[in-house]
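Handing you a structure now.
Every protein chain of the complex appears in place save one, which is left out.
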Amino acid sequence: MPNAIYIALIPLLPLAGFLLLGLFGRRIFKNNSGVIGTLLMMCATIISLYVAYGYFFEYGKVNGVYQKLIPFKYAWLVFSKDLSIDMGITLDPISVMMLVVVTFISLMVHVFSLAYMKGEERFSTFYAFLSLFTFSMLGLVISSNIFQIYIFWELVGVSSFLLIGYYYDRPSAVAASKKAFIVTRFADLGFLIGILVLSFYSGTLDFNELISRLTAPGSDQLKAAVTSSFMGISAITWGTFLIFIGGAGKSAMFPLHVWLPDAMEGPTPVSALIHAATMVVAGVYLVARLFPVFAMAAPDSLQIVAYVGAVSALLAAVIACTQTDIKRVLAYSTMSQIGYMMFALGVAKYGGENGLGYTASMFHLFTHAMFKALLFLCAGAVIHFVHSNEMADMGGLRKKLPVTHIAFLIACLSIAGIPPFSGFFSKEEILLAAWQQNRTIYWIGLITSGMTAFYMFRLYFSIFWNRDFNDHHSAHNHHGEGGGLITIPLIILAIGSIVSGFIPFGNFVSSDGSRLATGFHASFSIMPVSIGVIGILIAGWLYKKQSDKPDKISSSLNGLYKTAYHKFYIDEIYLFITKKILFNLVGRPAAWFDRNVVDGLVNFTGNTTQVISEKIKGIQSGKVQQYAIYFLIGAIGLAALIIYW
Amino acid sequence: MNLSVLLLVPTLTAIAILLARNANQSRWIAFAGSAIQFGLAFALLYAFSHERTNGNYEQMLFVQQYNWFPAWNISYHIGVDGIAVAMILLTAFIVIAGVLVSWNVIYRTKEFYFLLILLSAGAYGFFLSLDLFILFFFLEVAVIPKYLLIGIWGSGKKEYSANKLALMLMGGSALVLVGLLGMYFSSGHEKTFDVLRLAQLHIPIDVQRIFFPLLFIGFGVFTALFPFHTWVPDGHSSAPTAGSMFLAGISMKLGSYGCLRVATWLMPDAAKEYAPIVILLSAIAILYGAFATMMQKDLKYINAYSSVSHCGFILLGIGMLTKTAITGAVMQMVSHGLMTALFFAVIGMIYERTHTRNVSEMGGLMKVMPFISTIFFIAGFCSLGLPGFSGFVAEMTIFMGSWQNTGLFYRVATVAACMSIVVTAVYILRAIGQTVMGPIKNQDYLQLKDAKWNEKLAAIILILGIIAIGVAPFWLNDLVRPGAEIIMQRIVK
Amino acid sequence: MSEFFILMKSELVITFIIFLLLFIKIGKGMKNELLLQWIQILLLANCFVGFIDNRDGVLFDGMFHTSGLIAFEKNILSLGTYLISLLCVDWLKKTPHLPEFFILMLSALLGMFLMISSGSLLIFFLSLELSTIPVAALANFDLDKKISSEAAMKMILSSAFSSGVLLFGISLVYGATGTIGFASLPSHLDGGTLQILAFTFLFTAFAFKLSVVPFHLWTADVYEGAPIAVTSFLSVISKGSIAFIFISTLYKPFQALHPAWNNMLVIVAICTMIIGNLFAIRQQNIKRFLAFSSIAQVGFILVGMTANNISGNSSVVYFVLVYTFSNLAAFGVAAVISENAGKENIDDYKGLYQTNPFLSWIMAIALFSLAGIPPTAGFFGKLFLLTAGASAGNYWFIIIAALNMIISLYYYLRVIRAMFMDKNDEPIVRVKNNPMVSFALIICAVGILLVGLLSWIYEYIQSLA
Amino acid sequence: MQPGLNQILFISTALFFIGVYGFFTRRNLVTILMSVELVLNSVNLNFIAFNKYLWPNRLDGVFFTVFIIAIAAAEAAVAIAIIINLYRNHQSIDVEKAEEMKY
Partner (left out) sequence: MSLSTIIFYLLATLTLVSGFLAVTTKHIFRAAIYLLFSLLFIAGIYFWMHYEFIAAVQIVVYVGGIVVLIIFSIFLTHQSGQNLPKQKLGRTIFSALAALCGFILILVQVYQHQFVGTIERSVEASISNIGSQMLGVSDNGYALPFEVVSMLLLAAMVGCIVIALRTPKEIKEGGL
C-alpha cells in the first residue's frame, strides 16, 4: 500500500505555493515567486512520477488487474451514516495517469512562464493562481468521492476564471472570464443535480460504493434507479446524463463550448495548461471515472456522449478551418480532439475487447496533453515574438524561431495522426473502436481527422512559411526566441509528443483494469493516415506560399464559410437567450414586479392609512354639539347592537 | 459556563459607551466589549464541545432559569444547543467586524456605538432565550436600534427606508406575538412560555394550524420571506455600513432562527402541513430574488436582493424538514451572515472612497485598492457558493437534504433552488466585473487609498470565519446536526 | 373611629391640603415659589401617607370601601399628581392663581379617590362630577387664551351631556333593580334588555371620561386648549382613575352583564385603537398628538379589560402605572419646551437632539414606552394587556390590537425622527434645566425603565388584585 | 287611563330627548345650558317616579334627586363662569364660532 502522505503532498505542495504566493507574494517574494512556485511544482512532479511508478509496477496490480486503491479518506461533511462528503485519495490507472499528466504539463508551463510572464506587474499573483489551479486539478483527479470531485471541479472553474481574467483591465478578458465561469457553472448545475440523483438512488457519495451498487446486477439500488422514471426516462439515465452535462461544460462539448475560444484571452501558458491539456479533459475524465455506471446501467447516456462528442469534433474542426487567430484555431482544435475522446468513450463498452474505446480515449487524452501543450507553448513563443495573435501578422518565422518551428511541426504531425508520432497511435485506436462499434461515428471521426490535418498545417504554414516575416510590425522584438526557459519546455514536450505514442497503453489502462492487448493494425491505418496526408497536402498547396487561393475558395463557399467563420452563430444564440430572454423577459419584470407590485403594496397600505386618516378628519369637527350627537348615536347604536344582535 | 455573561457584557458595554467622554473612548470601549464577547463566544464553543464530548447529551446546556413574572409563568430561562452556539458565534463575528468598520463614523459616534451594541445585545439575548416571552422581548429590543441607525447615519432615502423597516418588522413581531400568545394559552392548564416545556407538549393540530402561519410569517418578515421582503432592499441600501452588516448578518437570522426554533420545532404537525407553502414561497424567493438582483445597479441593492435569494435557501431548508436540510439551513444562516456582512463591509469601504455605489460608474478598482478588491472577490465567491467558502457547504447541505424528499413538487423546488447558483454567478460576476475589474473609468479614482488597519482587521476576521467553515465544515456540522436531530424527532413523530 | 381615619387617610390628607390652601388664599397669601415648594412637599407627604397601613375596609354603609389594591391605585394617582406639580413648575410659577389651581386640582383628585373607593352609584356619580367640574374650570386657567376657554367650554358641556346620559342610565338601573349599592347590585341584575340599555348609558360615561371612541371627541380639543399641567392631569390621573373604577365596576357589580359588556368592550376597543391611531397620524400639535395617542392607548386598556379575571385587573392597573410614567415624561418634555420656547408643534421639535439631548432622550424613552418597545415598561404593560385579552380567546381581536401597534409606532417614530434625524437650521434653543423638572423627568425615565424589568411590581399588584 | 309609572316615564324620556334635541340644535351657549337643565330634570323625574312606584322602602331616589339638583347648580355655575370668560375672549357665545381647535 502506498504512503498516503506522499500522495497527499502532490496536491498540497501547489496549495502551499498558492497560499505562500497569494498572501506574501507581492510583498516578500516579488520576482522570486516564479522560482518558488516552479520548485514546489517540480517536487510535486517528482512525487507523482514516483507514485506512478509505484502504482503501475509495484503494488497496483493484483492478479493481473489494476486495483482501485484508497490510501486515504477523511469524512469532511457527514450528512448521514452513508451519505458523506469525504476527502480522499483514489489511486487507479486513470488517476495516476492524470497525476502524471497534470504535474508534468504544469511543470512545463511553470518553467515556460518564468520567461514568458517576466516583468508582469502581478507576477506573483500569476504563479499563485497557477498553483491554485494545479492544486484543484490534482485534487480533482484523485477524488474518491463524487462530491469531492464536484468541489475541485468548481475550484478548477474558479482558477480558470481568475487566470482568464488575469489581465483584468482588458474588458475582453473580463468578459471572457465571466463567460467561461458562467457557462461552466451552468453545466455544473447539471452535474450537481446529477450527483443528487445518483446519490439518492445509490445512497452513497463514495465512487467505489456508488459504482458497485449501481452496476451490480439485481441490486436494490440499481432496480430503484432503473424503474423510477421521469418524463419516460429512467432515473439512472437522467443522473448520468446530467453528470455528463457537467463534463460537457468543462470539456467544451457542443453546445456548451462557447467559452473555450474566448478563454484564449488569458495568458498563453494558461491556455496551454488549462484550456488545452488538463482542465478541459476533466469532462472526459469524469465520464471515464463513472464509466462502469454509464456502460452497464445507462447505455442511453453513453450513446448521447458518443454523439455529442462526434458532433463537437466535427463542428470544431469546421470552425477551426476558418479562424485567423492562432490561439482560437488551437482552441477549436482542442475542442475537436476532446470530441474524439468523448466519442471514444461513448462507443466503448465495459470490459475486455469492447472496452477498447475507453483505453483509446485515455490514451488520446495522454498524448493530446503532450502535443497540445506543446502547440500552445509554441504559439506562446510565437506570440511573445510577434506580439499579436493574428495569422496575418505572422509568416516566415521558421528562421527566427527555429526550435519553436521544429517543435510546432512535430506537434502538428502528431495531431494530424501521422506515424510515428504519438497522435497517430491514439487516434488509430479511437477510430478502430468506433469502427467496431458505430460506423456513423467512425466516418465522422475520419472526416474530422482529415480536417484536423488541414487546419493544423494551415496554421503551421501560415506561421512559419507563407511569406517573409516583416519586422516593422513590432519594432522591439529583438529578444529572439527567448532563451532556455522558453525552449527547454518545448523540447521536452516535443520529445514527449514523439515517444508517448509508443507506450503500451492497454497494459495499464483499460475499462476493467485488466490488460487489454492493442495491436497495430496496419491495414486499418491506411485510410486515416492517407486522409491526413491529403489534408496536409491541401494545406501546403494553399498556404505554403502567399497566394489568393484561400480567399477564392472561401468566397466560393460563401454561405458555409461565413457561417463557420461566425462559429455557426452559436454565440449569438446564447446572447439572445441571456440578454433578451433572461434579462429582459425574466430579470427586468422580476425587478419591476418587486419595486412596483410587492413594494407598491406596502406603500399602498401606508398611503391608504394616510388617506383614510385625512378622509375621516371631519369627525373631529371642533363643534361641541356634533360631538354630543356622535355621543348619543354611539350610545344608542351600542345599546341597539348589543340588545338586538 | 454562565451564559448570563454573554448578555451582561454587551449591556455593560452599552452603558459604558454612554458614559464615555469622547468619541474615541466610545470606539475603544465598543471594540473592547465586542472583543471580550468574541472571546466569550469561543469560550462557549469550547465549553459546549467539551460538555458534548464528555457525554452530556442534554438538549440544552448551561441552562439557567429564574422566575421573572411568576404570575404569567414567565421565567428568565436561557440555555444553548449547537444551533444557538453557532448563531452566537456568528453574532460575535459580525459585531466585532461591525465595530471595526465603523471606526470612521464621526457624526454622533457615541450614540452610534451605543445603538450598535444594544442591537447586538438583543441578538444575543434572542439566541440564548428558552422562554418565548424573553425571546420576544429581545426580538423587539433589536428593532428600534435598527431604525435609528438607518435614520440617523444612513444615506439616500433613509427616512423612508427606516420607517418601512421598523414598521414591517414591527408588523412581523405583532404576528409573532399573537402566535406566541396562542401557544401560551393552548399549552394546557399550566400555561407556559417555556420552550423546553412546550417542546414536550402536544399542541392540538387545530391550534397549530392557526398559529403556525402567524409565527412563520411573523418571523418570515424578519428573514425576508417572499413577499414580505420589501424592507430588505430599501433598509439595507439606506443603512450605514455596520447597520447593513447587522441587519443582514444578524437581524435576518433572528427571523430564520425563530422560524426554526419556535415555529417549526414547537408546532411540528402544522410545519409538516404547511411545508409545501413554505417551500413554494422560498423557492420563489430564491429565484425571484436572484433574477431581481441581476437588474440592480446599486451595489447595496445587489447584495440586498441577493440576501433575499440566499435567505430563501434558509427557509427552503427549514421547509424541507429533513435533518440534513435543517442542518444546511442553520449553516446557511451562519454562512450568509458572515458572507453578507463581509459584502456590506466591502461595499461600505468602496462607497466611502468613491462616493458612489452605482456599478456602472466604477471600474478597475483592483488597480488602486487591491486589498479591498480581493475582499470583494472573496465575498462574491462565497456568495456564489464556491467550495472553500462557507456558502458552498451550506447550500450543498441544503440541496442534499432537500433531495431526500421524494415527490415531484419537492424535486422541482430543489432544482429551482439549484438553478439559482447559475443566476447568482451571473450577477456576482457582473458586479465584480464592473467594479473591480476592467479599466478605470474615473481618473479621480487613481488617488484612492487602500483599506486601513481597522477595515483590514474586520475583513480578515470575517474571512477567517468564512474559510473556517468552508474548509473544515465538520465542526459546524457536528455542532448543528444534533440540534437539527432534536427538531426532526418531533417532526417524524 | 381610628379605623375611619386609617381607611380614609388619603382623602383626609387631600381635604386637609385643600383647606390649608384655602386659608392661605384667604389670608395674606404667599409668594408663588415658596407656596409651590410647600405644595410639592405636601404632595410628596401625601404619596408617603398612601403607603402607611393599607387595609381593607368598608365605611358609610358600604358607600365607601377600600382595599390594598385601591390604596395602591390611589398611590399611583398621588404620585402622578406630585410629578405634575414638579414637571409644570415653570408654568405654575407664573400663574396668578396658584392656590386656586391646587384647590381645584386636589378637589378633582379627591373626587377620583372617592370614585375609586365608591361603593354605590350615588357616590360614584358625585365623585365623578367632583373629579370633572373642577378640571373643567382648570382647563380655563389660561384665562386670556381663546383656546383655553374654548376647551373649558367643550369640556363642561360635553361632561354635562355625558352626566345627563349617565344619570338616565343610573335611574333606569335604579328602577330595574331598586338599589344603587354596588354590593347589592349583582343579586338584582339578570341581564334583561332594559338593564343592558341602562348599563350601556352607564358605560358611555366611563367611555366618555376614558376617551373611548365614539365618546372621545372632546378629548383632543380640551387637551390642546388647556394648560399643559391640566392636560397631563386629565390624560394621566383622570384617565387612570376612571380605568380603575371602570374595571372594578365591570368585574364586580356588573359581572352579571358580562356577555353584554364584553361585546361592547370589543367593539369600542377596536374603534378606539383604529380611530385614535388614524387621527394621531396627522396631528401637528404635540398636545393634540398625545391626546390621540392616549386614546389609542385606552384601546389597549380595554383589550386588557376583556380578560374578566384577576390578571385582567392587575394588568390594567400595571399599565396605568406604566402609562403614568410614560405619558407624564412626554408631557413634561412638551411642557418644558412649550413654556421656554413657546412651541408646541412637532415640526418645531426638528433637530431638538442637537440642542437638548437630555430632553430628547427622555422624550424618546417615553414614546418608546408608549409604543411598547422593550426594554421600557410600556412593552410589558402592553404585552400583559394583550396576554390578558388573549386569555378570553379572542385572537382576531388581539391581532387587530397588535397590528394597531404598528400604526402607533409609525407616528411615535415621527416625533423621534423629528428630534433625532431631521435637520433644522433653527432648532429650539438650549433650554436651561430646572432641577425640579429634571428630577421629575429622571424619576419618570427610571420608572419607565425599571417598572418593567423589576417583576415584583407586577407581582405585587397581582397579589393585591 | 290612571296615571302611573309608565306615564311618568314617558314624560321623563320625552323631556330627556327634548333637552338632548335642544343641546344639539341650539347655537347660543346659554340656551344649550338650559337644555342640559331639562335633561337633568327628566332624570330627577325618573328617580322620583321609581322611588314612589317601585321602591318606596328606601329613599334612594329622593336623595339622588336632591344631589342631582345640587350638582346641577354647581355645574351651571361653573359653566356660566366659563361661558362668560369665553364671551370675553371671543366676543360671542355662538357655539359654532368656538371651533378653533379641530381635526
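Observations on the model:
For reference, chains read A, B, C and D in written order, and residue numbers begin at 1 within each chain.
Here is the rule we go by: a residue touches a chain if its C-beta (ideal position, glycine included) is under 8 Å from a C-beta of that chain, and two chains touch if they have at least 3 such contacts.
Keep in mind it's a predicted model, so treat the numbers as computed, not measured.
For the chain that is not shown, the touched chains among those present are A, C, D, taking the whole complex. Among C:46, C:85 or C:140, the one in contact with the hidden chain is C:140.
Checked against the full complex, the candidates C:92, C:126, C:290 or C:371 give a single residue touching the omitted chain, namely C:126. Considering C:13, C:83, C:104 or C:431, the position touching the chain not shown turns out to be C:104 (whole complex).
Counting the whole complex, the residues of chain C in touch with the unshown chain are 15, 18, 22, 59-61, 63-64, 96-97, 100, 103-104, 107-108, 110-111, 114, 122-123, 126-127, 129-130, 133-134, 136-138, 140-141, 143-144, 152, 172, 175-176, 178, 192-194, 197.
Counting the whole complex, the residues of chain A in touch with the unshown chain are 625, 629, 632-633, 635-636, 639-640, 643.
Listed by residue number, the positions of chain D touching the unshown chain are 1-3, 5-11, 13-22, 24-31, 33-35, 37-38, 41, 44-45, 48-49, 51-59, 62-63, 65-67, 69-78, 80-85, 87-89, 91, 93-94, 96.
Everything below uses one rule, namely that only the chains that are shown with their structure count from here on.
Legend note: the chain whose CA centroid lies nearest the centroid of all displayed protein CA atoms is B. Distance between chain C and chain D, defined via averaged C-alpha coordinates, is recorded as 27 Å.
Chain A and chain D have Cα centroids lying 97 Å from one another. Residue positions of chain A touching 2 or more other chains, listed in rising order: 606, 617, 620, 622, 624, 628, 632. Of all residues in chain D, those that touch two or more other chains are 20, 23, 32, 95, 98-103. Taken together, the chain C residues at the contact with chain A in this complex read 153-154, 157-158, 161-162, 165, 193, 196-197, 200-201, 203-204, 207-208, 213-215, 217-218, 220-221, 260, 263-264, 267-268, 275, 278-279, 281-282, 407, 410.
On the side of chain A, the complex with chain B involves touching residues 26, 75-80, 83, 85, 147, 150-152, 154-155, 158, 161, 165, 168-171, 174-175, 177-178, 181-182, 185-186, 188-189, 192-193, 196-197, 199-200, 582-583, 586-588, 590-591, 593-594, 598-599, 601-602, 606.
Chain D contributes residues 16, 19-20, 23, 29, 32-33, 36, 39-40, 42-43, 46-47, 49-50, 54-55, 58, 60-61, 63-64, 67-68, 71, 74-75, 78-79, 81-83, 85-86, 88-90, 95, 98-103 to its touches with chain C in the complex.
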